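All protein chains but one are shown at their positions in the complex.
This part shows chain A:
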C-alpha cells in the first residue's frame, strides 16, 4: 500500500503521537519513545503492529511518542494516522 507521511495524536499526558512514513524495505519498523517504556513498551508496540496489520499496512516506518496512553487510545491514534497516510477512510466503510 502506498503511504504518505502522516501524523495523528498529541504529546499530552495520556495520549500518544503516531507518525507514519514510507519505508524502503518490507516490515514495520516501530520506533517507540514512551514514559512507561519499562513496563509497557512491548504491549504498546504490539497494539500498534496489530492495528496497522489489520488495516493492511505491512511496510512502514512508525515513530511513536507515548505519554502513557491506554490501548484504546493507541488503536485510535494509529488508525487515524493510517487513514491520513493511505487516504483510505476505514471509518466510512
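Here, contacts are C-beta pairs under 8 Å (C-beta built on N, C-alpha and C of every residue); 3 or more make two chains touch, one makes a residue touch a chain; residues count from 1.
Just so we're on the same page, contacts and distances are computed from a predicted model.
Mind telling me which option in "6-carboxy-5,6,7,8-tetrahydropterin synthase", "Carbohydrate ABC transporter membrane protein 1, CUT1 family", "Glutamyl-tRNA(Gln) amidotransferase subunit A" or "Citrate lyase alpha chain" is what UniProt lists for the chain we can't see?
"Citrate lyase alpha chain"
Which candidate, A:5, A:36, A:53 or A:90, sits in contact with the chain we can't see?
Only one listed residue reaches the unshown chain, and that is A:36.
What chain A residues would touch the chain not displayed?
Missing-chain contacts on chain A: residues 13-14, 35-36, 38-43, 67-71.
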